[in-house]
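Note that this complex is displayed minus one protein chain, with the remaining chains in position.
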Amino acid sequence: MSTVATQERQSYLDAPYGLASWLLTKDHKRIAMLYLISITLFFAVGGMFAAGIRMELLTPQGDLWTSDMYNKLFTLHGVVMIFFFLIPSIPATLGNFLLPIMIGAKDLAFPRINLLSWYIYVLGATITLAAVFNGGLDTGWTFYTPYSSVASNTSVSTAAIGVFVTGFSSILTGLNFIVTVHRMRAPGMTWFRMPLFVWAQYATSLVMILGTPVVAITVLLVFAERALHLGFFDPTRGGDPVLFQHLFWFYSHPAVYIMILPGMGVMSELVAAVSRKQVFGYGFVAFSSLAIAILGFLVWGHHLFVSSQSIYAGLVFSIITMLVAVPSAVKTFNWTATMFKGSVTWESPTFWVIGFMGLFTIGGLTGLFLATMGLDIHLTDSYFVVAHFHYIMVGGAIMAYMGGLHFWWPKMTGKMYSESGAKASAILVFLGFNLTFFPQFILGYMGMPRRYHAYPPEWQVLNVASTLGASVLAVGYLLPAFYFTWSLVKGAAAPANPWGAKGLEWTVPSPPPTFNFDEDPIVNEPAYNYKPAREVHVA
Amino acid sequence: MPNFTNSRASTSLGAGGDLESQKTMAASHASSAGLSAHGHADHNPNLQHHFYSMDQQLEASTLGMWVFLVTEIMFFGGMFMVYILYRHLYPEAWVLGSNHLNVSLGALNTGVLICSSLTMVLAVRAAQTSSRSGQILHLILTMALGSVFLVVKYFEYAQKFEHHLVPGPHFDMSLPQANQQQLFFSIYFMMTGIHALHMIVGLGLMMTILVMAWRGKFSATYYTPVEVSGLYWHFVDIVWIFLFPLLYLLGAHLGAHGG
Amino acid sequence: MSEHVITPVRTYVATFVALLILTAVTYLVATQDFGWLNTPIALAVAFTKATLVVVYFMGLRYNTNLTKTVAIGGFFWLTILFGITMSDYLTRAWIGVPGR
Partner (left out) sequence: MATEMDLLYLFIAAISAFFVVLVAALVVIFTIKFRRRTPDEVGADIHGSLVLELTWTFIPFVLAMVMFVWGADLFFRLSKPPADAMDMYVVGKQWMWKVQHPTGVREINEMHVPIGRNVRIFLGSEDVIHDYSIPAFRVKMDAVPGEITTLWFQATVPGTYHLLCMEYCGTKHSGMIGSVIAMEPQAYEAWLSGGASTASPAVEGEKTFNEYACVTCHKNDGTGRGPSLAGVYGSTVALADGRSVVADDNYIHESVMNPQAKIVKGFGPPSIMPPFQGQLSEEKILQLIAYIKTLKPASGAPEAAKKG
């Protein structure tokens, strides 16, 4: 192992040193680290709100928090987790760090705009936190009018501006990725030699570019209605509250694909690397990312089946929602097929892969229940929906984010983390997660509404189980904080390719130098080109 | 922990296969991806380190601006959606509301913006032909026309305030279908307000480009900032091209045009 | 595309004049009552003006096919938002009244 070479060559972590060099950096790897720190903070904040919710639901009568406090808790849990953790999580950290290296570029197309994206994220976060500290927000993360524009007296306007500003952070990230993938690929890196992670990031960026501006204007209209009396959605002045729902879900459903597509990209990489095998059906997996991104824009109406939407429009939305489930199924089957006849390691990333496969499949399939119009009448706005989207977002996106973080941690920090700690954390998260959210499917079918501060007593047992699961889940998520920081201090130096994986990022030392490559790479073989042992050319 | 050591000579991934053949093959790929021959980058002071050639930098910047303009299209698209629905639900109220708008000022503004597009494009052309004076002249003209647009806008808004046509507590409720007209004016103010904001941002952009042009930074080999801000300016003009007929000319054929 | 083609001033001025004429046309057409045709004409004229600006002033002519797809893609996505949302509002009354 060429450990000596890593030391004398300056890695991006210690090239220029000092706070200013970090806060004014234009290096995509450092910006990824800045994002990593900020979104981990917000993951903790969102997690605390979730803990507040779960503690309240231990007892049927709402005796821990007042109902106003509870409404603020679930609203802020939603806003913080979605806008400040899930949407930026994989694209802004793993995506920012790896995309340029994976396609052989020195940096993203617009490094300064990349830094601006982080500052806009910080600005948006500050404004939203300002809203949290003076009155909080109790409209639900969905801001439904006319409650948000007329009836709520919490600081909806400030939170609306906070979300509006944060939206531009993900627009700029998306813009950067699209231009980089189109214009900055190394010689020889054709579209079909790109890693599937890059395909997923590209598809996610399309959704960021085409969807986020619509929620920006929608949230701005709510702000204008509250602050300037412009009555867009005000029923007393002829406005239509359902129009808000159309505009809001036009972005917010594709937003859930912004959250899951990068996770799928990470999974394609991890499955290939842990089984050291070409991803099964590369082309199908790549195009299913694009299919999900594009079809994702035609299905938002399945959130409006019971909100006086025309039943004929409901038909169109329901049938296309069924179509958008097919690419996800194709991906899942392709990942499973990739592991067939692979050489599957039992190192920690495999635990996250298996966790993802189990939970994401349940999450995806429960989406079919809600896409079926007949069932949605009973299930919408119940805990069934809460369980479904948590299985996708926590079971899918966060499990993949954790897996990706573990898989690329040696590359990003140059340190190895404790394998046993990672395996324990994966198991705890898997068990805690299932104990938290599976009972909610049953609660949902029994009719327990979401966002309820107090509930009829016969549902208490399942809620207690769910809260128990939530505490196990919390421990599972806290563990990495310990062994990752421990690895930074005491971790062994990571070799260039600890997992023996294929990909341009594994050909550069860990942590990589500031400009990624000493010599510009030339690519002349397909991605995941794992050759059987005898042909390995050992220099 | 075994790993695939990479031969120091080149970081190519190929297992086996001699170096020379890879280089020639890659070079052919290089030209297709618009990169100059591998390793040899244009030596232009404005070339940023992570680009290979000025062409690649220009293409990336224009593509970047076009993708940004798509986000602006979707941004204004949200407001047009509100416009379309409420015009479908309350057609008469829309015509009544539109009759309150001053069509001549609107038409004047459209003309002003089209002229500013012309001067903008001549400014870009002046940069392409490295004529510093041309750049400065046309940039100042564009900014002047932009300011004229904003001044005319100010007068229009002043008129609306006078006639109590601003939605809110002092909206003139005696108008027929007052609530629905209040909806029309909500959309009118939101769309033209956001458009005016974009004009102001555009003027700020022009100012920075003017300063850079003054310092003679732009020439035939490096005019990306001028072209990119030109794209933005033309987009703002296109938005107004759609706003004018949809807001101002609704009830024109009914002839009842108030001040 | 190493050498960027510089458009002669004539083309720019011609596009400029065309745009002014089209604005006048929009105004004149709007003052005549063509019934339901008024809006489609206004939109058609606005679209031609917009395409003129995009193709000539914004130089989409010389750009790569990718930039062209980006520009067209942007407007196409608008039609998705408008079309499907309006499909809800236009078909709400189809359910009719029970018993009829």
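A few remarks follow.
Each chain carries a letter (A, B and C) given by its place in the written order, and its residues are counted from 1.
Heads up, the rule we're going with is that a residue touches a chain if its C-beta (ideal position, glycine included) is under 8 Å from a C-beta of that chain, and two chains touch if they have at least 3 such contacts.
Predicted model only: the values in this text are computed from it and were never measured.
Taking the full assembly into account, the omitted chain touches A, B, C.
Touching the missing chain, out of A:262, A:314 or A:495, is residue A:314. Interface note: of A:401, A:455 or A:483, the residue touching the hidden chain in the full complex is A:455.
Here the missing chain is touched by one residue of A:43, A:305, A:352 or A:433, and it is A:305.
Within the whole complex, the absent chain has one touching residue among A:344, A:416 or A:472, and that is A:344. In the complete complex, the hidden chain is touched by one of B:52, B:76 or B:90, namely B:90.
Touching residues on chain B toward the chain that is not drawn are 1-2, 89-93, 176-177, 179-180.
The chain not displayed touches chain C at residues 92-93, 95-100. Taking the complete complex into account, residues 62, 67-68, 71, 138-140, 142, 144, 146-147, 150-152, 235-236, 238-242, 275-278, 280-284, 305-308, 311, 314-315, 318-319, 322-323, 325-326, 329-330, 332-334, 336-337, 339-346, 350, 353-354, 357-358, 361-362, 365-366, 368-369, 371-378, 380-382, 445-447, 449-456, 500, 530-533, 536 of chain A touch the chain not shown.
Simple rule for what comes next: only the chains that are shown with their structure count from here on.
Per-chain CA centroids place chain A at a distance of 36 Å from chain C. Per-chain CA centroids place chain B at a distance of 16 Å from chain C. Among all residues of chain C, those that touch two or more other chains are 66, 73-74, 77, 81, 85, 89-90.
Chain contacts: chain A has residues 182, 210, 214, 243, 246-247 touching two or more partner chains. Chain contact summary for the complex, chain C toward chain B: residues 1-2, 4, 6-7, 9, 12-13, 15-16, 19-20, 23, 26-27, 30-34, 38, 42-43, 45-46, 49-50, 53-54, 56-59, 63-64, 66-67, 70-71, 73-75, 77-78, 81-82, 85-86, 89-90. Across the interface of their complex, chain B is touched by residues 1-2, 105-111, 113, 171, 175-176, 178-179, 182-185, 187-188, 190, 209-214, 216-218, 220-221, 224-225, 228-232, 236-240, 243, 246-247, 495-498, 500, 502, 504, 506-508, 515, 517-525, 529, 531, 535-539 of chain A. By the touch criterion given at the top, residues 182, 210, 214, 242-243, 246-247, 250, 297-298, 301, 304, 308-313, 316-317 of chain A touch chain C in their complex.
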